[in-house]
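Take this structure first; my questions come after.
The other protein chains are all here in position, but one chain of the complex has been omitted.
Coming up: subunit A.
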């Protein structure tokens, strides 16, 4: 009764000073008023900061505003996932940096998760050697600062590999040297679209089949050899189409020309070192999260499944991990966010991520520190919020559904 009752009484009391006093003590009115006042204060505060910054910059004769994004950049970036030349704009350079950050963060998250799950499960192994090795891995990798690990991998990668002229030639037109790994790049000829279509159809068919197989298993308990059939579809269909269409894909093989290799696709040492460092460092933390998650599932679950005659691998995959996921996902989200933000250490080993390209080179060429730093902060905030939104959705799917 409390809220409605109080408001009702306040309204019933009617006009004059009494009503005002009553309004002041009305909990609903008070909570709204305070929140509106807070929002107004926060907005005013940021207005004040923005105005102040603009005025100070103008006083100090420093250019301001976001017009610089349309100006020609005039510098070259080493790794460009989208078309970019020195004639492109600063805005384009921003996009290149952003994409490089997203690429390394996404791949890092995938590798760190796979590696982390394997190590975490290995740490619980009954095999003494495997468990101890996993423990040693976790303790070493999570206790050495990431920056040192990155420098180690970068120096290690560079020190081991020979120069391009003495480089290693691997089978299938792959070359390895201290400029990176050069692999043949597939080039679409006419009919290449058919192949892509075949891959798409195979993927869709596999997905539908997997859904059907799961539904049937839930209904009847009969299992279906999904792995074998799925692989056959995924590899078989594109292969048949490839042969029928008359081999519509050729390869652009890297070639040593002058100082360096031209053609093919290059995976740079900087990218490799960054990806290795980020994945390995984060996987140690993920391993601990996975271990904690698995241990949080009560022993009774293992024993009950064992009593039913289910094999170890299946107990883990079908009974333990799904329950453990509820404990694992929230801290896992934090690790993904950490990895994304840690990718900004790329600047130390020369990988052109957002911080190196935009908050580094562009900031310096334009001198517009305030705008550039604000944009960079906004990007990391957005990336982090998107990641956690996705993980929250994922978590909701895995949450305990009581029937």
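Everything below uses one rule, namely that a contact is a pair of C-beta atoms (placed from the backbone, for glycine too) under 8 Å apart; a residue touches a chain by one contact, two chains touch by 3 or more; residues count from 1.
Convention: contacts and distances are computed from a predicted model.
The complex appears with one chain absent; UniProt names that chain "Glutamate Aspartate periplasmic binding protein GltI" among the candidates "Metalloprotease", "Glutamate Aspartate periplasmic binding protein GltI", "ABC-2 type transporter transmembrane domain-containing protein" or "Polysulfide reductase". Per the touch definition above, the residue from A:238, A:264, A:277 or A:352 contacting the chain not shown is A:352. Touching the missing chain, out of A:116, A:254 or A:269, is residue A:269.
Touching the missing chain, out of A:373, A:386 or A:399, is residue A:373. One chain is missing from the display, and on subunit A it is touched by residues 49-50, 52-53, 56-57, 59-63, 74-78, 86, 155, 158-159, 163, 178-179, 257-260, 262, 269-270, 347-350, 352, 356, 360-361, 363-367, 369-370, 373-374.
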